[in-house]
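These notes concern the structure reproduced below.
Here the complex is missing one protein chain, while the rest keep their positions.
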Amino acid sequence: MNNIIAIISALLYLALLFGVAYYAEYRQRKGHSVINNGYVYALSLAVYCTAWTYYGSVGRAATNGPEFLTIYLGPTIAAVLFWPVLRKIIRICKTQRINSIADLISTRYGKNFSIAVVVTILCVLGVIPYIALQLKAISNSIHVLGANNMAEVGLGSFLQDDTFYITAVLSVFIILFGTRSIDASEKHEGLVAAVAFESIIKLVAFLAAGIFVVYGLFNGFGDVFTKAMASPQLKQLFQLGNNTSYATWLGLMMVSMLAVVFLPRQFQVSVVENMQEKHLNRAAWLFPLYLLLINVFVLPIALGGKLVFGGSGVDADTFVLALPLHFGQSWLGLLVFIGGFSAATSMIIVETIALSTMMSNNILTPLFLSAKKFKPVADGTLSSSILNIRRFSIVLILALAYVYDKTIAQYFSLVSIGLVSFAAVAQFAPAVLGGIYWKGASKNGAMAGICTGFVVWFFTLVIPSMVSAKILDESIMTQGLFGIGWLKPFSLFGIEGMDSITHSVFWSLLVNITTFVVVSLNTKQQAQEIYQAEIFVDIFKHSATPDSNTVWKGTAYLPDLHSLLENFLGPQRAQKILNNYALRNKIPLDTKRADPRLVSFAEKVLAGVIGSASARIMVSSVTKEEELKIDEVINILRESQQMMELNRELKKKSIELQKATQQLTLVNEQLKEMDSMKDEFLYTVTHELRTPITSIRAMAEIVYDNDDMDEEQRQTFLGNIIKETERLSHLITQVLNLERYESGRQKLNLTPVLINNLLSEGIEALQPLADEKKASLELQLPDTMFIVRCDADLLQQVMYNLLSNAIKFVEPATGLVKVSVHTNHDDIQIWVDDNGRGIPSGLNELIFDKFFQAKNQTLKKPQGSGLGLAICKKIVEMHNGKIWVESEEDKGSRFIFTLPNS
Amino acid sequence: MKQDKNPKLILFSILLLLLLSYPLITVANKAALVWGLPALYLYIFMVWIIAIAVIYSITAQQYKEPDE
Partner (left out) sequence: MSNAYKILVVDDDPYILMSLEFLMKKNGYDVMVARNGTEAQELVEKQVPHLVLLDIMMPDVDGYEICRYIKKTPHLKDVKVVFMSAKTKEADIKKGYDLGAALYVTKPFSTRELVKQIKELLSS
């Protein structure tokens, strides 16, 4: 394997990336976004894992043991806070068309220009080494793959340098997919898709390497660890070593927690490229899961490398790649190389986009516009100029990174450069977090905090690196700045015992926060700041009523405003955007004077293109703005506050009303249903009463009208009348009983009852009925006596109903009805078996309904009120028991009811 | 009624930070193997996995958006 193959593979891989990005943009144009989901969003966040993770973690683990994990544990804790905190930042940035972290800070603090510049410079200084680190990793890996010795390639010989070509191709890629639209707050779907794709590649490749080492070279995790345990030196890597105090552990975790939000590339993917807030929900657990997976094999690979290479001088940073190659696995080696390449390129791509937006919006474009003595000319050339500036920024950033890589980067390991960047971007945390939760945070406070933090960071981390690179004299490290002992970069105020990163983060953030708070408390905010503070801190209130209020006051002419927008957006787009806004807010566009809302809107649109600070300057160049007085701002805020409260009140009222209406409808329906059930019941009852009354009346009329009928006949009729009257009164009693049970008016008269007796009495009572039909009645009682607390009279009714039913349904002569008792742990079961015709399947539950027979003609008769089983069910349920039937057609039925065992 | 997952998440982030820092982490900070795995790694990865599960269970629920 040689360099050529590596470079060709890398270029082929980049071609594939172009394909992915093109495909994503193609789908976007078709209206089928591939990135509009939580999975891709989470994968794009994994741009956090760079070549540093890919190669550097192993190197770090090989010297400092578990310390590397802090870099991923911090983001895991941060992910818990995605929904509470990051969502707020996303909402702010979307409503304000913010497209970078510099823009976010400057917008919050009164759209201040200088603060945007400071943040941009800090980002560029802090992050360019980090990009350089990726280039270094790429060239290192190419050399390892080509088995070359790490030949020092000087700046002069860059034409023979592979990194140079790869950097060049990357810049083309970034320019193509990163500067498609003039509006930087628009999404770069192609880029995000490519980055998500790269996240998959690097994870797969790293896992493949891990599996190879753990299961190919060793016999699983246990084997690696046991072998390492045998070495006193490697054993030390199992715990926090001498280099890692608990303070360092915590410090690194905290700084990574901040970095995962404030690194320009993380801000780009998590905030600017965010499609929907709800994607945060999925990313909040998927992203930590990704981090966990990519870390599982780090320590085993480090140990494996140490065990295999021993002291042969192979750099631990290259173990991932060196191990497969050492054992002749060239294809795996190539895959691992591509994985590392993807980790590096994804970082370079996103970081460069983010930095170039900041650089062009906050530094280069303002310079360009002021040099040109800007005048509104609607020739549309401006928009292409700005795009060119952004392209230039991209090239500039990559060039700076390239130069840094070739000159200074060689003195450091992968991780240390990354951590310097982390410490740099952590300086934004107080201004951003303070800005979105504390209305009192002021521009001066933020500026002072960032600047002082920046100075401390520079002094404690950058100066030492310049010393290492022999740019500065070493005396500053040993004797302190200007020979002052307590100004040594690695031990400020003489405090020692922290590693350089923790030391720097501790001091810089301490100074940063203190200054930020103290200055904020002691300076007065300007009108614009008060307004922005209100919007930021209460964004969830304000974003509900966007465009509802503006703080712009002054004179502006519509044609000026129009041509200003045309300059940046081109005539067509400017016209469309203005028309839409005017239409939505019912603002007339045929006036000469521009509505203040239009001015505000134009400023917001421009902010998406050139950043809020520049946009403000642009807008004021074509309008005559009057300085707002503080009390005017307060009035506007109060009005909008009242509006919002009114809105909320109305919304609440209407929701309440809606709820009440729903409840009423529900109750009404229930009443109707109950009513119709009652009707139904009454109808069925009267229906059941009609039959006996009919026969009674008929027979009575016959007897009355026919004096001449013979005595025997008369007796029969009169006897039948009596029977029918009994049936009638029985029915009435049952209806009343059921009604009493159902209404709950029947109180149970609970006494200890001997079940054995209860059953024998039941059998006795029905013996005559059985005899009449020549059916047999059997009672099987166990030897034990069962005592249950229950209402004996009511249970007697149950037995009566069940037995009489059973007798009714069996055939004369052959009929057999059997009662038996069964018991298990919880309850006593009483079975009533018969050998009657059984119950058609499907009706097993329905037969317990009131008047089921009457409603189902096939079962109507033989006799009965149709209420017996319903009554049984009610009584058993009142005793907390259950009743059901098991039956087979033509074989008989078994009615079972249970009573709780007391 | 309105439910807000933010308090749960904020409390959990604090708990997670505590679990992963001094002094709790000293429980596992020794050069020993537990079930064949280094004690500290085992502890950290267990906490990690549980954290992911907890975040999932909190964020996967459908809450009403606390848009005041």
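For the reader, a short list of remarks on this structure follows.
By letter and in written order, the chains are A and B; residue numbering begins at 1 in each of them.
In this text, a residue touches a chain if its C-beta (ideal position, glycine included) is under 8 Å from a C-beta of that chain, and two chains touch if they have at least 3 such contacts.
A quick note: this is a predicted structure, and the numbers were derived from the prediction, not measured.
Under the touch definition stated at the start, the shown chains contacted by the missing one in the entire complex are A. Considering the whole complex, the residue from A:Ser114, A:Ser370 or A:Asn706 that touches the absent chain is A:Asn706.
Checked against the full complex, the candidates A:Ser384, A:Thr694, A:Gln715 or A:Thr733 give a single residue touching the omitted chain, namely A:Thr694. Residue positions on chain A in contact with the hidden chain: 683, 686-688, 690-691, 693-699, 701-702, 705-706, 713, 717, 720, 724, 854, 857-861, in rising order.
Methods note: only the chains that are shown with their structure count from here on.
If you average the CA atoms of chain A and of chain B, the two centres end up 16 Å from each other. Those residues of chain B that touch chain A in the complex are listed here as 5-6, 9-10, 12-13, 16-17, 20-22, 25-26, 29-33, 36-41, 44-45, 48-49, 51-53, 55-56, 59-60, 66-68.
By the touch criterion stated above, chain A contacts chain B in their complex at residues 66, 69, 73, 76-77, 79-81, 83-84, 221-222, 225-226, 229, 235-236, 238-240, 246, 249-250, 253, 280-282, 284-285, 288-289, 292, 296, 299, 540-541, 544, 648.
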